[in-house]
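Reading through the structure tokens given below for one structure.
For this depiction, one protein chain was excluded, whereas all remaining protein chains were kept in their positions.
Right, chain A next:
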Amino acid sequence: MRIKTISRSVDEFTRERSQDLQRVFHNFDPSLRPMEKAVEYQRALTAAKLEKIFARPFVGAMDGHRDGISCMAKNPNYLKGIFSASMDGDIRLWDIATRRTVCQFPGHQGAVRGLTVSTDGNVLVSCGTDCNVRLWSVPRPSLEDSDLSSEKSTEPSAVYTCKNALLAVDHQFEGDLFATAGAQLDIWNHNRSQPVQSFTSGSHSVISVRFNPGEPDILATSSGDNHISIYDIRMSSAARKILMRTKTNSIAWNPMEPMNFTAANEDGNCYSFDGRKNEEAKCVHKDHVSAVMDIDFSPTGREFVTGSYDRSVRIFPYNGGHSREIYHTKRMQRVFCVKYSSDATYVISGSDDTNLRLWKAKASEQLGVILPREQKKHEYNEAVKNRYKHLPEIKRIVRHRHLPKPIYKAKAESRAMNDAKRRKDERRKAHSAPGTVVTESHRTRRIIKEVE
């Protein structure tokens, strides 16, 4: 005869420390737990609701500028520092942790339109409508300087003058070249007062320029005549040119996928392109109701943040058609520049109301030290939510956002217009000979051609 008993050795069950967890044994036979799906669904629902409850994205505002903020630059070598410049020529270095100005860089006469920092974080380059390019040496952060009462100001280490007003500047990744955009595209070296190389194209000025972080010699520009161009600075001419229906305000390369970049367009959409195939966008990111002013990729390459003229900041997945998050406050005005922090945890926006705003990239993320068990729990919640995200109830809760009234109305209006247009197209198609009316896909609709 066999008798089944539970035998538990003392050695196995004695805890080493009183804080240790008791060993628990489970029988994982699924037949014993028929309700697992229901349980997990309920958990997903709870997780979705909790996420909503804990969503507090706004961390704080950085106040100090006397005019609208025109551009920002993050220090690639120092997480806490961010540079911002305003329309009155004021440049400031902020300490994000304390949200105070650390240093000021006076000198520009008109609006500062471009800011960038070298990869080692030592040189700040600024340019503006006063036709000057100024190079500054960035003060090194140290413990002694952390007493916040002293706001230092520094002199530029070099001033180079151009013929035309400058609209944008960007620094090469791990190199000592930087590019300015104005009437033409100029490539500069730190140590030379004249541009090393210049590219001219068309009669319109270049609006924005961005170096590729993966391929340091390749850069993309957008110009006032609705062109997006890709250059290789080792060559003398542009590689590719895309002609779009509307102007592109800013461009951001995906730092993890050097061939892909996303363009922030005047029509309120963002277009993701593959640098090798430009006749159609790979993805159209829609949600903003007004021009997208600036765009910055998360260092993880999985998301990007956009700031728009409609007074909102949105975060998009790199391959998703709609934003996952919208940030807005009552007092935030037109957003002119946005940056994703170098550790992909925060988002910083600079707007017309002279403030920089610091946001969490994940609205409900718990900051600070998280215990392993806590971490596990968070991960599980996220996983469960992700698994059941297609079910209507969870989808509704996760997607739900309160919008400012103007945005809400504008969205409704644009939706109505789009619907009407679509309906009309459908009817036109239905009543004409097959093949004569072709509906263009959204990915190619706003692109006129790729210039040969």
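Things worth noting here:
The rule we apply is simple: a contact is a pair of C-beta atoms (placed from the backbone, for glycine too) under 8 Å apart; a residue touches a chain by one contact, two chains touch by 3 or more; residues count from 1.
Quick note on the criterion: contacts and distances are computed from a predicted model.
Comparing "U3 small nucleolar RNA-associated protein 14", "dihydrolipoyl dehydrogenase", "Mitochondrial import inner membrane translocase subunit" or "P-type ATPase C-terminal domain-containing protein" against the UniProt entry of the hidden chain yields the protein name "U3 small nucleolar RNA-associated protein 14". One of A:63, A:120, A:279 or A:393 touches the chain omitted from the figure, and that residue is A:393. Interface note: of A:50, A:159, A:196 or A:383, the residue touching the hidden chain in the full complex is A:383. One chain of the complex is left out; on chain A, the residues touching it are 1, 26, 28, 30, 33, 36-37, 39-41, 43, 76-77, 79, 173, 213-215, 217-218, 230, 232, 235-241, 255-259, 274-277, 282-283, 299-302, 319, 342-345, 367, 369, 376, 379-380, 382-384, 386-388, 390-393, 452.
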